[in-house]
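Data first, discussion second: the structure below is written as structure tokens.
Every protein chain but one is kept in place in this view of the complex.
Chain IDs A, B and C follow the sequence of writing; residue 1 opens each chain.
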């Protein structure tokens, strides 16, 4: 197994419990009916997420490594496999919304059944001594954290389809510092030309797609210290950006016309004001907050219109190495805000803000293997490599990403047309 | 309003209560998640049926006729309108499966709110004295009975999509009389040539599509006294009926190949035996029971293969007038069996059995207006007339039809490819 | 074989030659590229029509009945079979537009090869003495006449798709008599109640779908003596008929919105005037001429809007029996006008005009089998019966129908959404 092991094996049991509880906390405000919705094919029903993350531990830890473990139900392997061809047949992705049974209560029993077995196993020396077990455990935990992010974004999409526009939760008051008035004076940060080591090295956990660390030569460039705000994006809308083909990639332009895009996903114009649907219900758009729920096509059209460009994923990583050290605090899943927020920007220096958290930053890099990339043998090898075409790399995590899950070398990936994730824009020039 | 009034206005309150309770009884075994499923566009989520039937009374009785009535929720009119263009915009039919909210509990509160107002109104002389009110009430009750049938068939379809193949309820033991061994000696019943009055006349309720009663000349023909059984249909399957184009209409043959039909909907072959999914779970096919869940294309292909034909809807109604008098008891919704069953057949005489209940009988008649057909003004006029093209007439009701809802002049209609209703075959010749 | 034989067997050779030449005359103005176009699936490329009608004689006459006949090319049977499952595999209907080869010149050689063999065979006593041969010949000739009509309508559709809007031919001046100013005084013709014999009887040729002749009882009704004109239809357009759901069948209303129908096919509004594409190029709409290129949905919406209704096909046939005797002259294929035209209407009496020719009249009758209908065995049996569902009956022929091909019992059939044929409207009331 190629995944490096996290440096803190002692905390495995604690981390397991915390992460598993976090998942259930996210689902607590949902009705049983909410948990079976699949209003578009990219969205998975929350009940499915609850079951699938559990299936991972049952399948890759309990069944192969804990003698005497009794699977909770003989058909759950079929119900909750996602895309692992190695693990046999499964419910088609587009049919996940047909699973009214097992009822939600049974899924929580399933979680309890697996959690009890896992806690017992993690308390024993024997399991932890097995070869690879810590790597698989780490992968299972990281995997569940990925699904926590998807839960937040899928729940948002599900509720947004409902004509009642229900709020997921009441608004969590979050005070961001005042935005500096001098921001404009000092908005670009320079990254000098040179060789950079891109990819993960060292002891901590990473996914296989972050390997191998390898040298990349970069020319000098400048990056915006802050994310593009709703106010800035609104100027693009008002300037007719959605109806001028010159800013768009051809496939984006076709889609924009076909789908009649006029603004980011979830935005609604009422009278003269723009509102957007949030997990707290319909709210006025906060002009100082970073724009989000835009496709790669929109991000690039915005960059073209503004006379700048997007970063490559290599530039992004170099930027994080140089100008975001120490990494700034961010707005993550744990804040419970579930919405990007404005940040205070230091008036002097070149420090870059909002690199981690808030929104995933679209890069103009395809999601492809690094030199020397090797997939792991068996089902675990289906985790990342087989998706390496037709997607763009995104960096930095979002307001729905667990803080302990993200790092500067982390590579996320989505198709250029996707908008239901918390995605945003950082600009570069020259 | 063109709908004749039922002769028993005194019982309106009682009937209202019984019918409303029956609807909730049908939904009692469902989980909340079951009630939001829409696995294909023809199926509506049970929660939607529960709300829509309630919306009917709120919209057409309480709001226009009961002063001071407070609608339960301002947006429910949008959520629960089905297809009445006159009543404004509504959730697209294909999007009914996105309604996780309002939660099921709220829908039951909605029903309670409307039921209390209705019961109060129906107890007053004043409401019943209003012009047309009894006709609208009657329509509302008949409408809810139609949705009871759809609830049963939609629930069956929903559960059938689930890999766990859950049973809706335990099997309701139902003893049918032994099937006569001499059945074959006497299987055809003759209807003589002559003028027949087709359509509804007299005092009882009918839908507008059963009017006007009008004379139709029919040549002599013979009709099978019983429905085609699973055993007979199995002979068609085994003779290669699903792979011989000669028996099929061209559009049916295209569909049969495209969908790879091999047997009725819900049938599964395991080893050498045929099983089918029922509301009691997966069961062996009962050879003596009437075949069901077949499209019009399959019904006609079977008739062609057997050397016979289907009846027209006029022939069916003449048959019911002459040879099914008094109308035989049938297998209706109230039996709780929810599956067609074999019937005892009198050995002498020409009495026809299974005319009402068990399965809707496909006729080879298009669903078109009778001479002099007039749609009612306003929203009620959208009930039937606007569907009069590209559908076939079906007669006789099924095991999911309430007994008090059906009559010999009743005209049901579905597209030729539909299979999720309890549909079956009666043969004719000459 | 169930098709009655035409009374004039002596003229078979002459009729064969005339009909075959007529087909080639229709195609004479086309470029080779025109003959391979298939801009929608309902349209067949003219080259395919030329080959397919020839294939019919080769397959059903020459190969089985003329010893020593050498087929022109071994693969043409595959290329030019239309829909006869009995005759083996064939090019999919939607792929007919891929046939650039064989080149047009080869198809004319094919026609010549078959014509020479046919002429030789028809000149011999031996062939004509064979059982059934005259019936098959008659069917082959009628079949080619049907394709002549399709050639005209398909050519019109093909040219209409071209941005250059090319004319098929220069305008053929056609002088219709002046339309009577008193037309309105006397516009309805009455058909009394009674039993009518519907269907074909007697010696002449008919298709199997016109049999058996059978009694039908009809109530009294009145029919318009003339077809609905463009001027009348324009009033419907101007009154908002295309945007008021109340006049439409539900499926028609959905389609009307989806396709954004605003007027008949081929109509274009330029400035304030309506023009339409004809085989003579773009012309101003002639207000006195019958409206054409409308779907059944539009025909019925117009009838509903005008407060009248459409005839059934039985009423139409009764009307033709009673009030169109002798049948009025019409505007047929032979006129070369290829466009419906205004007719002079006698001011007194009840004579009905435009019954035959000009436009096919949509009836509100499904295309279903007559009582006692039997399909012929073998491939010929696939001619009509297998299409008897989901289509409407049309009566009377059009300006693209050969005069010798039409008769009052003739049943044409199209789906309710089709507009590329010359279809029109006759109204009924009571």
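The rule is simple: a residue touches a chain if its C-beta (ideal position, glycine included) is under 8 Å from a C-beta of that chain, and two chains touch if they have at least 3 such contacts.
Just so it is clear, the model here is predicted, and its values are computed rather than measured.
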Among shown chains, those touching the left-out chain: A, C
Candidates C:21, C:98 or C:169 - the one touching the absent chain: C:98
Sole residue of A:248, A:266, A:302 or A:316 that reaches the chain not shown, by the stated touch rule: A:248
Chain A residues touching the omitted chain (full complex): 83, 85-86, 195, 214-217, 219, 245-246, 248-253, 296, 364-366, 368-369, 371-372, 386-390, 392, 416
In chain C, positions touching the absent partner: 31-37, 39, 47, 75, 78-79, 91, 95, 97-104, 158-159, 161-164, 166
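Please note the rule applied: only the chains that are shown with their structure count from here on.
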Nearest-to-centre chain - CA centroid comparison: B
Label of the chain whose CA centroid is most distant from the centroid of chain A: C
Inter-chain centre distance, chain A versus chain C - centres from mean C-alpha coordinates, in Å: 61
Numbers and ranges of chain B residues touching at least 2 other chains: none
